[in-house]
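What follows is chain A.
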Amino acid sequence: MGLFTFKGGVHPPYQKELSSGRAIKTAPLPKQLIVPLSQHIGAPCNPTVSVGETVKEGQVIGKSDAFVSAPIHSPVSGKIKKIEPVLHPLGKKVMSVIIDAQEDEEKAYLEPLGDDPEKLDGKAILERVRDAGIVGLGGATFPTHVKFSPPKDKKIDTLILNGCECEPYLTADHRLMLERTTDIILGARMIARILNVDRIIIAIEDNKPDAIEKVRGEASKYGIEVAVTHTKYPQGAEKMLIKAVIDREVPSGGLPMDVGTVVSNVGTAVAVCEAVRDGKPLIERVVTVTGNGVKEPSNFLARIGTPMAHLVEQAGGTTGKLGKIIMGGPMMGLAQPSLDVPVIKGTSGILLLQMENYMKVDYRACIKCSFCVRVCPVHLLPSTLSIIGEAQKWELAEKYGVNDCIECGSCAYVCPSKRPIVQLIKTTKAKLREIKAMEKK
Partner candidate 1 sequence: MEKAEIIVSTSPHIKSRETVPRIMLSVIITLLPAVAFSVYLFGIYVLFMYLVSIATCLVSEYIVVKLRKRPFTLNDFSAVVTGILLVMVLPPKFPMYGVVIGAFIAIVVGKQIFGGIGYNIFNPALIGRAFLAAAYPVHITSWIAPRIGSISAVTGATPLAAMKFSGVETSLKALFLGTVGGSVGETSALLLLIGSIYLFIKRYIKWQIPVSIFVTVFVLGEIFHLINPVKYPGPIFHLLSGGLMIGALYMATDMVTSPLTGKGCVIFGAGIGFLVVIIRLFGGLPEGVMYSILFMNAFVPLINRVTRPRIFGTEAAHAK
Partner candidate 2 sequence: MADDRRRSAYELLKGFWTENPILVMVLGMCPTLAVTTSAINGLTMGLAVVFVLTASSVIISLVRNIIPKEVRIPTFIVIIATFVTMVDLFLKAFFLDLSKALGPFIPLIVVNCIILGRAEAFASKNNVWLSFLDALGVSLGFTVTLIFLGGVREILGMRTFFGMKVLGKGFEPMIIMLLPPGAFLTLGFMLGAKNLIDRKLKEKRGGKVGH
Partner candidate 3 sequence: MQNRAKMIIILTLFALVSGLVLSVVYLFSNPFIQKNMLAEQKKAIFAVVPNANSYEEKEKNGLKYFECKDSSGNVVGYALPAKGNGYQGEIKLMIGLSPDLKTITGLEVLEQVETPGLGGRISEESFLNQFKGIKDEPQVEYVKNKKPEKPNQIKAITGATISSRSVVAIINKFIKQFKGE
């Protein structure tokens, strides 16, 4: 069987060997946790607790009535110390609940629903997904229950479980697939139950042969397919993955459900499994702490709200002159000003890179080498878009499909002129949104 792939993409140095051999360790509880009340795409939550109150692990501390939102649960038992705006990994200050952790065995989990998907009601599972505050753990943090509630007219026939983990450095999903294989499969079957689909495909890049073998062994018991995909960035981007695995093209501006499929991260499947089987809300996740700025790259099972500095300490601390702190992978992750920010639901990794990686490079004029055109997975002309962006011709950029850009960063990665293509595209998109908003008024 040939490898599944798509047209375009890049091969950055993966650096996965730094942490792929490290089993997931449960990180010790930090003294204080910072839980932002907005950890997903959609409406932020309102606090349901007040300062001084004592909370139990798993108790709801924030929620919102909006549909596109997910409740937030206390990751530990403890006392609410403060509720105030704190710097959030996404770059601005967000209202957060600060909890002093206390030793307390008692948990406020939800009622377990059982572990046989055949006997469970899809609706009940969906409700549980919502109540457990599950969001897409691949990094996009879109509320999962929304994703699993397609409108009636969209017929879903395939569920794709994304285990590609195409971002360099990150190994969280890899470790999950090795260590939590049964949970992933169970979670997948539960999700399939919600969506009422028969076909489940688990997609894994061919640079993780051990995971492929392990998952294939477990998946074959339930007739679940394993698709081995070509190791190439951004193989894990939804649209690219759907194209590669089932050869369907999500229309421009559309969603996977428009082509009858739903893509979910393997981590999300584990969360679904735990929420249904154990009643455990989403309060912890696997985080890869890696990069040449870390002494011992590791994979941790960390509570949401754990300050990044705490995890880095657990990984032996920093080494060398630190240049960059990144939440997520090096291609699409977000640079952080310090390690004081907390782990949130979308934190797949903490990447520390040494200063020496950042020798000053000049930003030059585009020489039209077309490297970016070759790698763009959505077949745009990134060089042209960047020039249009520099010229501030926002409307022209729209004609050139700027809104179809998935901001994967492949273009900026290959650019020999080191142009900030993604940044220019992001600015253009923001300006276009502004213009649209103005026109509406």
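Criterion applied: all candidates are chains of the complex that A comes from, given by their letters.
Couple of notes before you dig in:
As a convention for this text, a contact is a pair of C-beta atoms (placed from the backbone, for glycine too) under 8 Å apart; a residue touches a chain by one contact, two chains touch by 3 or more; residues count from 1.
Worth saying up front: this structure is predicted, and the values here are computed from it rather than measured.
Between chain A and the candidates 1, 2 or 3, touch in this complex occurs only with 1. Across the complex, candidate 1 is touched by residues 10, 12-13, 168, 239, 243, 249-254, 318, 321-326, 330-339, 351, 353, 355, 357-358, 361-362, 364-371, 373-374, 377-381, 383-384, 398-401, 404, 407, 409-410, 412-418, 420, 422-423, 426 of chain A.
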